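What follows is a structure written as structure tokens; I'll ask about it next.
Removed from the display is one protein chain of the complex; every other protein chain stays in position.
The first chain written gets the first letter, and so on, giving A, B and C; residue counts start at 1 in each chain.
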Amino acid sequence: MTTILEIEGLRKSFGGVLVTDDLSVSLQKGEALGVVGPNGAGKTTMLNLIGGAVRPDAGRVLFEGQDITHLARHERCRRGLGRTYQVPRPFVGMTAFENVLVGATHGRGKSERASYQTAVDALERADLLHHANTVAGSLTLLDRKRLELARALATEPRVLLLDEIAGGLTEAEVNELIETIRALRSEGMSIIWIEHIVHALLAVVDRLMAIDFGKLLIEGDPHEVICSPEVEYCYMGTERV
Amino acid sequence: MTWVNVIVQGVLLGGLYALYATGLSLVFGVMRMVNLAHGDLSILAAFICLLVVGVVDVNPLLALVVVVPLVFLVGYLLQRFLLNFTLKGDDMRPLLATFGLSVIIQNGLLQGFSADSRGLDAGRIENASLALGDKVAFGWFPLLILVVSVLVIVLLNAFLTRTQLGRAFRATSDDQGAARLMGIDNKHIYALAMGIALAIVALAGVLMGIRTTFTPGIGPARLVYAFEAVIMGGLGSSWGTLVGGIMLGVAQTVGFQLSPGWGIFVGHLVFVTVLAIRPSGLFAKTVS
Amino acid sequence: MTGPRDLSVQRSTTLSKTALVIGVVTVAVLVSVPLWADQSTSRTLVSLLTLIALAQMWNLLAGYAGLMSVGQQGYIGIGAYSLWLLTDVFGLHPFLAVPLTGLFAAAISLPTAALVFRLKGGYFAIGTWVMAEILRLIVANIPQTGGGSGRTITAVAQMPVDVRMRGTYWLALAAAVGAVLVVYAILRARVGLALTAIRDNEPAVESLGVHVFRAKLSAYVLAAFGCAVTGAVVYMNLLRIQPDSSFSISWTATMIFIVVIGGVGTIEGPILGAIIYFTLQETLSSYGSWYLILLGVLAVVITVWFPGGLWGTLVRRWGVHLFPVQRRLRLGKADEPE
Partner (left out) sequence: MSLLELEDISTRYGDFQALFSVSLSVNAGESFGVIGANGAGKSTLLQTIAGLLESPTGTVRFDGEAVEHLPAHKRVTRGISLVPEGRRVFPSLTVHENLQVGAYGKRKGPWDLDAVYGVFPLLVKLRNKQASFLSGGEQQALAIGRALMSNPRLLLIDEVSLGLAPVVIRHLYEAMADVVSSGMTVILVEQDIAQIMEVADRVCCLLEGRKVIEGERGAISREQITEAYFGTRTG
């Protein structure tokens, strides 16, 4: 296996509070990596650092062997990093199809006509094709989450960053989503998935890591990690105040 | 005029700009809104003062007692019953509305007072000056303006940090939704902020009217100077705004000394330079 | 996953096809105006056409790129002064010089953007104003341009009147039709997709590979180009350039009034707005200040209570689009989307 994404010694603080502290992770090609940790542990910041929404104070991000630490967000997307946001950010005035088309054209630098098929495929894989012509502003939460996924897929990423995509969904909806992500994984997509719903993660990921206070606590086999004292420690409690 | 003297004059002029800028900055701080009619409202205040002085023959400085509260009221009502409605949705709406307002005020003044130059006569203090040695001399009145602007900044800071209402201003600025949960009526706070900002600007307008002459059309330039002072000083820093105003004043005075046509231009040039080198301003609060 | 299939994307409606036909006929008639109408008619139409062109440019900035500029007068002034430079100084034929003025403005707009793009929202607005002022002050202080009192563009003034009038008319028509078509083409193209997405949710767009800065910059540069060319057309008629009037904020005020009245963020709005503004101007401008006060009140009332302007209100009520930028997906019968 080859490493597709690697972060080395990432450090980031906001207003004096260290949210990412010397974090290093590597992701193999075709691997699905799950990330757990309490709220405020720095999980989303980690994705922001990888996706380029936030620049680190120290450390490097390597994608396919190249240093992308100082690349702008759109550049990273074009290189093959796709991401979804925890709170969906649809372009409310455009239809689902047009939303996805933004990713399909700009994410890959293709002409619009050449992107139609990509957009349709992305909608279909995210199970949103039946709402293609619905204005995004009137989609339900589940469909907005699907739209997030479809837009990211339309950029044809090699690494997909998922931020709590299952949060707020019902059990049945979560199960549908698991199937979708499983299918992506079996097609060879590399995935980093932050999620609170642990059973969803366990159903998909090859490897799990737990972080707290911006630090890596433990990583390894998903079941072992979940049962580890470190994870129990951070979920079940110690003095934090 | 020696260069030392030029710089002293510039610093004094900067006091006036800082006064304009403080109002602009207060409104932006509390409601993230830029009032494009800011300068025109200060000229409106100068004309109101002219009217007051014309009706009851008093010193314009005394007329401030009427003008400032009146303009405060105008600001309050304007925000409460017009501009508050533009704060929802597209952030271009307050700009468009205040731009329209600017055109209304300018042309209203033009209609009422013609395009002639006016001035306010405050008597002897206008021309009294103090000589330091035989090289430097400055007018008492420009010095008074600088003192007033420092005083306004001190008082405003004290208001914002020491009083319950001031804390409500800052709380609303931080998170208006959470502020409402504390029993704070954000619409009232916005209106008060506009009222206070315009009261400050009214003070600036009248002082400027005493210092120099004015016409209905010079409002936009006041807005531009206020803006340059705010950006140079750094958003959210009241003393930065004072320094920004002084820098602009000095740059313009030095420019005028070099060549009368280029004075304002040198001011813009200093602004552009700061924007290019330090876009967050000289004294920007660190983002937390 | 399925392979390629029968898909098509519908981008027009019956109404828009009708509108296209009417549009083509209208333009054809407009092209022929100088051949049969008198000079005052074509002179009047030049004013209307230039208003449409300017409003389209401002709408591209404010309505699509989210850039509230109050400094477009800077580029109009550049258009006026570079027309003089190209004709009187470099000896180019005025008709040839008009389109070239846009290049000057585009060149100036790049470093300007590098500065003003550092400012956001209302401060961006005042920043653009400062830039226009800087241009005005430079021009006013160079003796060669005639300084503060300006000068007459001799090469244009010395043209035979009927040649100048006809040429100016066709240039104005080209500017107006060109502005509409270019904005329309942009919105239907990839960059239009990006601009519309930026308008809806700017932070999310970058993660989808959109170069937000470049999209906004292209709109800004294009608007500078368009304003300069249109400004040059205007001065083909006015003949006399002067810093205070060529770089006057009232140019931008006009654009703002037109777009606000007509409806920001649509192509139809600025056209409609220009016609209304023009009618008001023709009937009421003799009232001077009162007329401008009325426009100000209109702008405030529309902004506060009818934010979509006239066309926006029509769209909300009847859903009409004469220039559709939609992309409706059509698939085979079995899985037709709702």
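Things worth noting here:
Convention: contacts are C-beta pairs under 8 Å (C-beta built on N, C-alpha and C of every residue); 3 or more make two chains touch, one makes a residue touch a chain.
These numbers come from a predicted model, not from an experiment.
Considering the entire complex, the omitted chain makes contact with A, B. In the complete complex, the hidden chain is touched by one of A:Gln66, A:Ser111, A:Thr140 or A:Ser186, namely A:Thr140. When the full complex is taken into account, the listed residue touching the unshown chain is A:Leu169, out of A:Leu169, A:Ile191 or A:Val225.
Interface note: of B:Arg118, B:Arg167 or B:Arg278, the residue touching the hidden chain in the full complex is B:Arg167. One chain is missing from the display, and on chain B it is touched by residues 164, 167-168, 170-171, 173-175, 177-186, 288. In the full complex, chain A touches the omitted chain through residues 15-17, 38-40, 137-138, 140-141, 167-172, 234-241.
Basically, only the chains that are shown with their structure count from here on.
The chain with its Cα centre farthest from the Cα centre of chain C is A.
Note on chain placement: the centre of chain B and the centre of chain C lie 33 Å apart, centres being C-alpha means.
Interface residues of chain B facing chain C in the complex, by the touch rule stated above, are 28, 32-34, 36, 82, 85-86, 89-97, 99-104, 106-108, 110-111, 220, 223-224, 227-228, 230-231, 259, 261-262, 264-265, 268-269, 271-272, 275-276, 279.
Across the complex, chain A is touched by residues 1-2, 4-5, 7, 9, 189-190, 193-194, 196-197, 199-201, 203-212, 326-329, 331, 335, 337-338 of chain C.
Of all residues in chain A, only 51-53, 72-74, 77-78, 82-83, 85, 89-95, 97-99, 101-103, 105-109, 111-112, 116-117, 120-121, 124-125, 129-134, 151-152, 154-155 touch chain C in the complex they form.
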